[in-house]
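Can you keep this structure in mind? I'll have questions shortly.
In this view, the complex is presented without one of its protein chains, the others remaining in place.
The block that comes next holds subunit A.
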Amino acid sequence: MKRGPKETAESARRLSRRAVLLGTAQLGLVGVLGARMATLQVDQADEFRMLAEENRINIGLIPPARGLIYDINGVVLADNEQHYTITMTREGAGDVDEVLARLNRLIAIDPEQLEKAREELKARSAFVPVTVAERVSWEDISRVTVNAPALPGVVAELGRSRHYPQGTDMAHVVGYVGPVSDFDLSRIDDQDPLLQIPRFQIGKTMVENNLERDLRGSAGTKRVEVNAAGRVMRELDRVEGTPGADVQLTVDARLQNYIQARLSGESAAAIVMDVTNGDLKGIGSAPTYDPNVFVQGISVALWDELNERDIDAKLHRRPLAAKTVQGTYPPGSTFKMVTALAALEDGQVTADETIRCVGHSDVFDVRFHCWKRSGHGNMDLNNSLKQSCDVYYYDIAQRVGIDKIAAMGRKLGLGERHDLPMSAVRSGIMPDKVWKQETRGEEWRVGDTVNASIGQGYVATSPLQLAVMTARIATGKAVKPRLVKSIGGVEQPSGEGESLGLNENNLRRIRRAMFDVVNNNRGTAYRSRIAEERFKMAGKTGTSQVRRITAEERERGVTRNEDLPWNRRDHALYVAFAPMDNPKYAVAVVVEHGGGGSTAAAPIARDVLLQALYEGTPPLEAYPSAMRGRIAEQQRRLSAMIRDIQPGRTADQA
């Protein structure tokens, strides 16, 4: 086939035309591409630069060291213990199973943890360290370190966790920390980013919880460059956080140790307060628990045990409760000082006036009994308190009326929620006419006054309130309890108070009567007296009923405490201060269902007071000679529970 020149020329022209057209179209599209480049790289460059930075930079938090907690002598109550954790990365290990097996031969790993680690190693990115063993002992760490060449990818990491060196002694004061939970986050309004760190530890209860903001400190930050897979390539910069503030408490760890030892076996609370400045020296509650078990998460079995899941509710001793502030009890006869002071101040009775006790008193058609069926005979103020005659108080209470008694009670610190950094501090009940109307919707009856006059009926007080009451009677001043001496080196306000404005003569009469309770051979607490002249104690026993005694029972004779089931027995109470002449400490003891205050509570208070006054184990000479044998035996028995606690930093340094 032959093509003429004309056709060739025509085809070439057409081809050229179309080639130019196509070439131009291509250049047009190149222009579009160029314009798109300009849009992305010039117009929107800043936006994309920012996105690139967001891609590349992760901001990590550096948790601050939590503030430490000290006792009054600088003994550490809560510190941050260093512990080792063994972690492993998949990329480092290579053969994960082989390395894990080798590791398991070196140190025994909890099988459950091992299985968890194995699964996590499979699931996470190759470079993410997975925890294989926690809280590894120093020996195990050494073994792992020595064998490091055979354990590729295995790293021992240093961590910190809260530790309570005083163990069970301080549980009810210091509380504990635990990993922040969703429940915590929903309950507290706290924007601190630290709380977003998984398993970040926050104070769960007591001082740890109430002073959380001070103890926690603030987070530092570090900016790291990460790649697309999230691997950290390098640290760009870091800003250190501020560690939490150290807290010094007023509590004396050695006294606390003694109190817990002395209370062990009972369901009881004892509190020692410095009457001059309100410092709480000892604030013990039994039974107790070890706060350390909560730090890493408590086992279900132990949790059930502490909550007494398997025990009849009637026999609950509530180890988790700080009975000193969370328990409220009818104060019983320890309340009689309040009734007496109210009557004296109101002029309704004089100290010398006698009232005849025949063993009962009839108020309208209801008969109120004295604890002594046969009656006490003629009673003046001193004798009524010393022998704890009930009828005397039935009488004067009706004269002065409940509202003035309640006012005196509140003046002495009852019915008031004292401001302490502890959890669930109870305010108790100091009832009056308005209170009954508001809470019960009922009229106040004279019988209520009669019941209240001896600390029964509606009256409910915590051991802390009883100690405050005693301190205020001992000083005549509005002493306030104080638990925290300093935060971050800043001294907290003292608990010293102004005068209560009570007649000093009346106070002196009451104190004298309290002295006789202990030191007069007819006093209810005579057997718990202190022999040492310098440290003579004044006190008041109380035995509060938790059940109603029926007329029928009264006829055949009131059942003795020992014959009742535990939860039906009376609470034993005792309040005291010492030394009599120049009061230093007030003490309140409550033994739940302990029976009589004079037998169950007063000896504890005496021992604790002597321990505080002697700042250590008192000599046997401090006790009446007849008791020394028993006391020596008791001291021997307790010595097993007394630890040698050395003072740490001095108070000045704190």
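Here, contacts are C-beta pairs under 8 Å (C-beta built on N, C-alpha and C of every residue); 3 or more make two chains touch, one makes a residue touch a chain; residues count from 1.
FYI, contacts and distances are computed from a predicted model.
Novice: There's a gap in the complex where one chain should be. From "Peptidoglycan glycosyltransferase MrdB", "Na(+)/H(+) antiporter subunit E", "ABC-type spermidine/putrescine transport system permease subunit I" or "DNA-binding GntR family transcriptional regulator", what does UniProt name that chain?
Specialist: The record names the chain that does not appear here as "Peptidoglycan glycosyltransferase MrdB".
Novice: Can you work out which residue in A:228, A:626 or A:640 touches the chain that's missing from view?
Specialist: A:228
Novice: With the missing chain put back, which residues of subunit A would touch it? List them for me.
Specialist: Its contact residues with the unshown chain are 1, 3, 7-8, 10-12, 14-16, 18-20, 22-23, 26-27, 29-30, 32-34, 36-38, 40-42, 44-45, 47-49, 51-53, 55-56, 225-229, 233.
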